[in-house]
Structures are given as C-alpha cells and as structure tokens.
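Removed: one protein chain of the complex. Kept in place: all other protein chains.
Every chain is named by a letter (A and B) in the order it is written, and numbering of its residues begins at 1.
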Amino acid sequence: MKEIAILGYQQSDSRSDAGAVNEVEMIMPVLERTFAQVGINNAQDVDFVCSGSCDYLQGAAFAFVAGVDALGAVPPIKESHVEMDAAWALHESMLKIRMGHADSALIYGFGKSSPGELPIVLSQQLDPYYLAPLWVDTISLAAMQARMMLDQGLITERDMAEVVSRSRRNAMNNPHAQLSGDVSVDDVLAQDTYVSPLRKGDCCPVSDGASAVVIATVEKAKEWGVPYALISGISHAIETHNMGMRDITDSVSTRIAAERAGMNAGKVDVAQLYAPFSHQEIILTRALGLGDETSINPSGGVLAGNLMMASGLSNIGEVFNRIVSGEAERGIAHATSGPCLQHNLVTVLETAEKA
Amino acid sequence: MSQPEILNQAFELGYTYTRSTGPVVGRFLTGLKNRKLVGIKASDGRVIVPPMEYDPDTAEELSEFVDVGEQGEIVTFAWVKEPREAHPMNEPFAWAMIKLDGADVPMIHCVAAKSEGHVTSGARVRAVWADETIGFMTDIRCFELV
Partner (left out) sequence: MSEEEQEMITKVEAPVYLKYNFTAGSAPTRFLAQIKNGVLAGQRCPKCLAVYIPTRGSCGRCGVPTVEEVELSDKATVQSFTIVSIPIPNNPIEPPFIIANVVPDGANVSFIHLMSECVNEDVHIGQRVQAVWKPEDEWGYSMDNIRYFKPLDEPDVPIELIGKLTVTGEEG
C-alpha cells in the first residue's frame, strides 16, 4: 500500500461573522495560499478534490457547488463532496489514493454558520420523529452530558474551566483564533451559567471560515520537494443516534477509531481534539488514554473558533504543522460529528524524518 | 477599492415534510394520541422508549412492545434560562433525559419548573399532555415535577 503524506495546510481566520464574504470568496484566499505552499497552480495540478460543507448552515442551497468556483475546474476535474466535516473528505481522498485512482488530492472545508441560528439548525440533524420536532439544541444536549459527568463525580466545574483557560491561552499563539487571551480558571468560573451547567466559555463560539489541506503519495511529495508528514493511520466509528443508549460520559467510538488508526503503536506528542464543549475534551482525553506527555489542543482547539465542516480538517493540519516544524514527531487529530461526540474520526500523523 | 455596504436579507426556509412513520414509530405516536406511552424490548431485554425499529448493538429487528408509565425519573438535565424562539417552552425550563417507569433507556423531553433550583437529577416527573393529542411528539407538552 502506498504511503500517504500531508504537504500543505492553510486556514482562514475564524470570525464570528464573515460579513459580506460569500463561500467562494471565503475559500479562494485559503486555496491560493495552499497552492503556493505546495508549489502548484490550482486544482488542475492534483488528481482529486474533495470538500466538506453543509448548506443548511447558511441556508443557501447548493452553496457547496458555488464553492467549486474557487478551484479552476475547467477542464473538468475529479471532484467529490461530503456533507460532513472535511476531515471525512480527507478520509475519502485517502481511499481514492489507496485504490490507485489518484496520487494527490486537495481537500477543503468551509462553513458560514453566522447567517442562521446554529444550535437550532443542528437540532434538525437529530431523530426526525422523536427529537427534531422538539427543537432540542446542541448546547442543551451537551449541557445534559456535562451535568451527568458532574453528578457522577467524573469531573468538576474547575476541571472544565481549566480546559477553557488553557484553550484561551494556547490560542494566543494561533493567529486565526477567534477567542484568545490570558484567561484564568477563576475568570472562567466567575462567569454566570449559560445553559446550566455550561458557561458561555465552556461552549465553542459560532464561527465562519475555511481550511484546506493537500495530501499525496510520498513519491509525489518527494517529487514536489516540499516538507511533509506521514499519515500513518485513519479510522472512524459511530455510535447509535439514541443518546439514551450511549454512555455519553465516555467516547467509545473515539477509542475504537484510535485503536484502528494505530494510535497506540507509538507515543503521542500532540493531540488536536475536536471538543466543542470543555467537558468533551476531558472525555476524549480519557477515552484515548492521553497523559502529560501529550500536548492537547495547542492551537486552542474549537473553543477558540469552531469552523463547522472545516475544524476537523484543521486539526489534521495543526498536527501537520507541529510535525513539520519539528515540535512533535507523532500526533493525532480528531474530528467529530453529531450530538455529544456521536461520530468520531482519528488520524495519526508521523514525522517523515524517522529512520 | 472601497467596500460597499453589506446587503442583508432575512428569510425563512421551509421544509414542509410529511414523514411516513413505519409501524414502530407509528405505534408509539398512536399511543401518544391515546395518551399512552409505549416502549420496545431490545435484544438484551432493556426497554427502549421511544421505541426503535432495531437494536443498535445487534442490529436485530425489534417487535416486542411494552407499555410504560407516564411518570419517571430525571437522569440528567440542562437548564435553559433564555428559551430560544424554536423551543417548546416560553419560560425558563429544563431539557432532561427521563427514564420512565418500566423503561431502561431514558428519553429526551422538556421539563417545566419554577427555577433551576427545583430540578435535580433523580427527581420524579410526570407527562403533561397537550389539550389535543394528534399523534406527534409534542402531544407530551412537557413533563412536570411530581
């Protein structure tokens, strides 16, 4: 099987409101920087393109097709789309390469969540008979999950505030972050509750933005002569949509995905975990058995800016950045979808310098 | 190049779906219309409310319906200080996972309460029926503390 590498990653600023910028105008600058990083002209220079987005976010039908106008798609290119975070578009692209149908791929994700009421829009991805008609929003679902953990003594509000404080401080080094600052645990705890037991700080912000990644076979990466990291494993797993039948204080599917992706075959220097709510970072850290040797969410994670349909891909890019810079040798990137960490994808990245 | 003003337009997207229920969801909703709650037995004997067509663990088709009580216990909850426009309640309320008497799997619905302090995990609640029941999830207007 051909080894696959990641060669480039760029992200837009995470903004609470991208204003007049439409989807193609949001994607183009990110792709332009990605092409420049890898040394290619446009999407004509890769064998496959796959994107992740969700038209319901901005309520614009076929916004994902409008996004294709950012690619330079004449003459026609091989192109696909997932109505999911673009981390899953990267998964599809890896399968395409492994099947021998492509040697390189461009993956991008974008989300403009500001035009709608995101927690309510997302309520409509729930069971259409039993839950969607109640309009139970994503924040409330996460709040119930947090309460269950607090009640069972699995976490404290201080544990949650520590996650928020670390995110804000880490995000000070992330130029694209939406929320950052020298925020202490006590600062967070001083906030009033929002959807109790969650405080606003425990919840990711609503964000607009895009990110892009280029992957290729190692052969191709060497030909292009740019720094790269190896993608040594990728896997995803999903749990039942019936939240009452899940152990929502754990993330079984994340653990299964990580095992299948080969996370445990070596140390994990860095982990970018997609935790839209502070307590979910604790769930993920524990489910994966990560300890002090692992730097968790050095970018600030999605508490610092949650690009729906792109942040999972950005997590892969953030780990790539740290491996290529020599900061880390091996790391994992996590993406999630659905309420309370229902569906999870884990990617393992490693340095190409070894041996 | 000067940036022109931002042009906005509020709009509403409507998806006027009529959904087929299938026999299992249909049975539950028919129960609601008659102000009764029904669950279904999973492969391992656990009673799931509202009922599912299949067992999420074994993928086995499920068919053994079980009547459950209209009272139950709060497993966990979220307190909504500021209800959203789409929410089923206008006053502050709780979303809760509620394990009904005779059920093993909690269901999600809203709970009316005076304040957050009145709600606890473990508290007993009972279904409050809508004035007119039509066979829809909102036939249970909410749950209230017993």
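By definition in this document, a contact is a pair of C-beta atoms (placed from the backbone, for glycine too) under 8 Å apart; a residue touches a chain by one contact, two chains touch by 3 or more.
Predicted model, so just to flag it, every value in this text is computed and none were measured.
The chain not shown here is touched by just one of A:N22, A:S80 or A:S295, and that residue is A:N22. Screening A:V121, A:A171 or A:V214 for touch with the missing chain picks out A:V121. Across the interface with the omitted chain, subunit A contributes residues 19-25, 28, 31-32, 42-43, 56, 58-60, 66, 68-74, 115-117, 120-121, 124, 128-129, 132-133. Hidden from this view is one chain, which touches subunit B at 1, 3-21, 26-27, 29-30, 33-34, 135-136.
The definition used in the following text is that only the chains that are shown with their structure count from here on.
A separation of 30 Å divides the Cα centre of subunit A from that of subunit B.
Remark: subunit A residues 19-20, 59, 117, 119-120, 123, 128-131, 133-137, 139-141, 143-145, 147-148, 151, 193-198, 239-240, 242-245 touch subunit B in the complex.
Remark: subunit B residues 3, 6-7, 11, 13, 17, 19, 21, 25, 29, 48, 50, 52, 56, 75-81, 84, 86-88, 95-97, 105-110, 116, 121, 136-138 touch subunit A in the complex.
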